[in-house]
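For this view, one protein chain was removed and the others were kept in their places.
Chain nomenclature is as follows: A, B and C, assigned in order of appearance, with residue numbering initiated at 1 for each chain independently.
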Amino acid sequence: MVVQYLAFVIFSAFAIIGAAMVVWSRNLVHSALFLVMSLFGVAGLFILLSAPFLAAIQVLVYIGAIAILIIFAVMLTRSMTAIREPFNAQSWLGAVIGAVLFVALVAGMILPVWGWGSLPTLPQSDVVGTTRDIGIALVSADGYVLPFEVASLLLTAAMVGAIVIARED
Amino acid sequence: MASFLTTLLVVAIVATTPLVLAIPLIWIERKVAARIQDRLGPNRVGPWGIIQPIADAIKLIGKEDITPAGTDKVVYNLAPIVAVASVVLMWACIPFAPNLIGVDLEIGVLYIVSVASLGTMAIMMAGWSGNNKYALLGAFRVVAQLVSYEVPLVLSLLIPVLLAGSMGMQDIVTAQQGMWFIFMAPVAALIFFISAQAETGRAPFDLLEAESELVAGFNIEYSGMKFGLFFAGEFVHVLTNGVLIAHLFVGGWWGLGVSAEGGILSNVLGLIYLVIKTTIFYFISLWLRNTLPRVRIDQLMNFNWKFLVPISVANLVITSLLLKISQVAGFAVDLTTNASFTAALPMTLLLLGGNIALILGVIAIYGFNIRRDRVQEEAQAEAIAHAPSH
Amino acid sequence: MNFMDPNLFLWLIPMGPLTAFLIIALATNRARLIPATDPHYGGHHPDYDGMRVPVVRDSSRVLSITIALSGIVMAWILSWRAFFAARALPHFGEEVLGSQFNWMSLGRGFFNIGVLVDPLNATLLFMVPLAATMIFVYAIGYMAHDPRQSRFFALLSLFAGAMLTLTVSDNLLFLFVGWEVMGLCSYMLIGFWFEKESAYKAAIKAFTTTRVADVIMLLGIVYLYALTGTLNFRDILWNQATLDLLTTTPAILFGGSLSAAELIGIFLIVGTIGKSAQFPLHVWLPDAMEGPTPVSAMIHAAAMVSAGVYSIIRVFPILEAGMNPHVGEFSASMLLMVIAGGFTALFAATIAVAQFDVKRVLAYSTISQLGFMVAALGIGAYVAATFHLITHAFFKALLFMSAGSVIHGVEHGEHHAHEHHDDDDDDEEHAHHHDVAHDQDAHHSDHHFDPQDMRNMGGLREKMPFTFWAFLIGGLSLSGFPIITAGFWSKDEILADAWLGLSHGYAPQTFVFIMLAISAFLTAFYTTRQIGLTFFGKPRSVAAEHATLGAPIVNVTMVAPLMLLSFFAIVAGYVGVPKEFPILGWVFSRQGNPFFEMVNHSLLHPTPHPYFADVLPAVFTSFAVALGGIGLGWLIYIRKPLEAGQQDPLINFLGPVWNLLEHKYYIDELYVILFIKPAKALAHVTSEVIDRGVIDGFLHLVARTFVFLGDLIKVFNAWLIDGFGDAIPQGVGMFGEWFRRVQTGRTQQYILLTALAMIVIGIIFALSVGMLSAQAVGF
Partner (left out) sequence: MVIPLWMYLIVAASIFSIGVFAVLARRNAVAVLMGIELMLNAVNVNLVAFWRYSTTDSSMGGQVFAAFLFVVAAAEAAVGLAIVIAVYRNRRSVIVEDVDMLRW
């Protein structure tokens, strides 16, 4: 269990530090790489949450595709990778809002509702769905087959849209 | 704590195996290449030059560790590590024998694919951090190639998953007790082999290090052991692909005298069978590399998007359809519960028929297109020939 | 929704033709432009020389016909389905088919519209789509060479759709919608050949005449709604409380001497007088003959005039106003019907005797027969009126289409003859195919030949035998030829009802009986006269000698409907044979008169069936008048047919009366003197003296005064009001100028503001529910 805690701390640190560095890095390629790091941390959290399928998808989709895509975009707009001033004039306000949001979430929602002692343990039954269960849930009629089809339509539309937008002419 | 230490030990063993394997592989590769090219190959260090790769390794390690000026140092140094790591991580859930496996993940195949996609990341990092336009161009090409070929790779990978009804590697292997999947899905096996070859970036798909165009590709700024790591990563990747094909399509460690329950004999025999099968596919890969010329980038992309992807999609659809039909018709067997050869035969024949029909269909369609193109070209040529000259 | 539920698919009945109308009007009415002088433009017109006119393309022509036909056939199938589904109901009458939905939200609730099939409109559902479909089919042949066929079939579809809407509607307003749409269609169809002055004038005449009546009818509807709060037929007519309320409330007009029901009834009857062309608003109907013959058939048989009679039959319990005509009580509205109907029946019949235009005779006979129905309803013969409505629709449609065929044939023959006489006229040969439908085109026939004039016909029995038989069946039915024809049974029913009252000594019934008996005699006479003049003897013109129906295809579409309608013109009567009638009663009506038993249950208080033995004199009367009229006609016109150039023998016999009849009692001229001339004179006086002199002078004076005043105020205006007025927009403008800077176009600022707002709202919300307090957080 200590190992689990250790893993949690490491993955959380990956996720949070990575996220912070995404914002902080002046070099966008570094930002993108830190994003990969953060996403990797999140994938680790998924494994801790007994969702290995999501972890694998996280790595495959986010790191293998989205991050690559972002890096591609960064490099295609290369003259802009190192803008002299990475933050805009309202950044202090943004920081305040981010901080207020965080405090409000933690102090206003998370701790009062799910805080100390309220839900410390995993459910006793500890029944964790397998990948097979996800698959069945996704395509069964009383499950999520309609959202699933809609999602596939969304992807098709996004693909067509991206091609149309980014095409030269 | 003890279990944790055991786990660590397993991790160490599993991670080291492919890296150690890489050393003899280099020798094998050079020897085979030499024989194919009618040469002798390495023959000075040790008997038949067998110690040559170790000497090379020592030389690489002994070289000065250069980080060129103007590079992004962290990224530059991280790239080779990620490259090797992505390949090595794959081995975590590749079975060696009935009981020998790092960890039999429920999502084994997906894990392997997702980890493999990290390699793309490494190449991107290497290409960008070197601060060299050739490196970056090379990286672009490679990434385009790798991302594209990942599509047919994954689509053909889904066929064994579909047949076995599981994504776990051991499950897939176990399901092939009575019948290898290559008989049920030859088209998928072929596509998988081609895409895997492209994923490793070897000839005829070695666009990433097209010396004549890009000097050396994404790793141009690397030298010494960092270069060596990329190199080792590539070798291990080829080997990994061999192992994967062996597992996914030709029954992995299954062979005469192996039982799924394990036992010393089974494990040893299983390992031997696996090595034999892997070697065969590894050899085919080398053979191809040393005989085929490099394709152009447009041919590469056309081949993928206009040929492999449609066929693999069609293949997936046909296979799942036929599976459903065989289920409805009642002669489908649950392969995970040790189906015998005879039990699996009707289903196999149906699927094989489907595959053959697919192949014939593809030949017909492409043959028609080619013929039409040729007719058009001839007509054009004739028009030019008959055009009044100035 | 399950549209196979008979309660629901009633909605679909009018949808077929209406959809067909939309499709044709919006999609398949593709035209190409050709010069107006082109022979393909059938209605070519000197005024249009040099213009390019649209002519329907062949593709859209075929498409339009197909669509229109499918629409009406669909309506036909659905209607008959509804009819038989309704017949299958155990207590049809008390139980009905129908459904409703909320249409408009009004102050006191919802105004519902819905559909309804009760025994009364079930009979119409049987007749209307059948007759309409026949007319559609006939029109395919009749209009085959018209340059605007798409438009024609679109309008015909709309016409049929409106009629079906009216038929299935379950309330007066919805009925009125169909009614008005039909008015529009009749206007557009009567004036379909608008190149002809007479046609568009007839259209305007029909439209304005019926409009006068419609407005009064609308008044009745509004008054009814104001009193009862509903227009639904079942709610009003099957609700004794509502009927009592209507009969006990004194009317707002005429000092309370009438009850509200009577006043409403009178208003509604006026609507019918307009729509069904009763005296004195009958003048539009003969002129409506200017439209193509299928349109005449539609107006006279299937749709428009039937709708008028249908509407008063529908609201009969209101018209009755608590009185019972069978015991000699008559409300004012009933008396109005008796007088208008009885008078019109005789009046129109006399005019019909002296007409030579083959369609005009039929037009006046329609008016006369409608008078029969109205008068029948006036004496409470509810079922008899309905019965006559149905049978009349069948044989009148048949007669019109046969007459159309006759005209078509004579027209054909005329061209044929013309070709032989004028060999050098090449153009005519082309025009011949395209002009056949334009039988009344005055400009075309510059040699003044009228193909509708019966004096130019004669002897067509041999030339067009099929048309002859069809016309004969229709004519005999119209004359009420005993026993075998439908017209006999329905007329007999009316006369029997009237006789019943007469035998009790009630004056209105007596009046009706006498008027209708004479009219029936005249009807039989003029019908025989028409048959004699048209079909017997020797051809009296070259055209009649060469009369044919034309090309075989055209022939088929024009002949088939006649066959079907002939069938119905005979057998439609057998559904209403009295039970006690010798032999036939036993054959057809063992369980009682089927038609009567069915339709009578539309009423809350069914009318009594006249006992056969009591009305024997009426039966003999109808035998006598029918056979007498036919016999007299035979004596004068068939036994010794008219020779070419010979005068009608009646002219000598009747003398000045003939003149009066021929000129339709000079009603049109009277209207010109009574209404049109005074109106024009008044308009002239108003325009010249009052408008120009008085009003304009006054206005000019006022204007000058105000101009002066205005100059004065302008000065004041310029600095005070303008200053103030300009300041506001300027202020708004300046504010906008300043405020629009909020729209920076920078997405991140927008998001920032959104996030800020969300946080503020979230905090307010959290505070309001007691979160964020130290206790809740648990510090």
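The rule is short, and it goes like this: a contact is a pair of C-beta atoms (placed from the backbone, for glycine too) under 8 Å apart; a residue touches a chain by one contact, two chains touch by 3 or more.
Fair warning: this is a prediction, and the values are worked out from it, not measured in the lab.
Although it is left out of the displayed model, the omitted chain contacts the following shown chains in the full complex: A, C.
In the full complex, chain A contacts the hidden chain through residues 1-2, 4-5, 8, 12, 15-16, 19-20, 22-23, 28, 31-32, 35, 38-39, 42, 45-46, 48-51, 53-54, 57-58, 61-62, 65-66, 69-70, 72-74, 76-77, 79-80, 83, 85-88, 90-91, 93-95, 97-99, 101-102, 105-106, 110-111, 114-116, 119-123, 127-129, 133-134, 137-138, 143-144, 147, 151, 154-155, 157-159, 161-163, 165-166, 168.
Residue-level contact of chain C with the missing chain is found at 740-741, 743-748, 751-752, 755.
Everything below uses one rule, namely that only the chains that are shown with their structure count from here on.
Viewed as a network of touching protein chains, the structure reduces to a simple linear path. The chain occupying the central position, as judged from C-alpha centroids, is C. Chain centres here are Cα averages; for chain A and chain C they lie 72 Å apart.
A straight line joining the Cα centres of chain B and chain C is 82 Å long. Under the contact definition stated at the top, not a single residue of chain B touches 2 or more other chains.
For chain A, the set of residues that touch two or more other chains is empty. For chain B in complex with chain A, the residues that touch the partner chain are 4, 72, 75, 105-107, 110-111, 113-115, 117-118, 120-121, 124-125, 128, 136, 140, 143, 147, 150, 166-167. On chain C, the positions that touch chain A within their shared complex are 748-749, 752, 755-756, 759, 762-763, 766, 771-772, 776-778. On chain A, the positions that touch chain C within their shared complex are 88, 90, 93-94, 97, 100-101, 104, 107-108, 111-112, 115-116.
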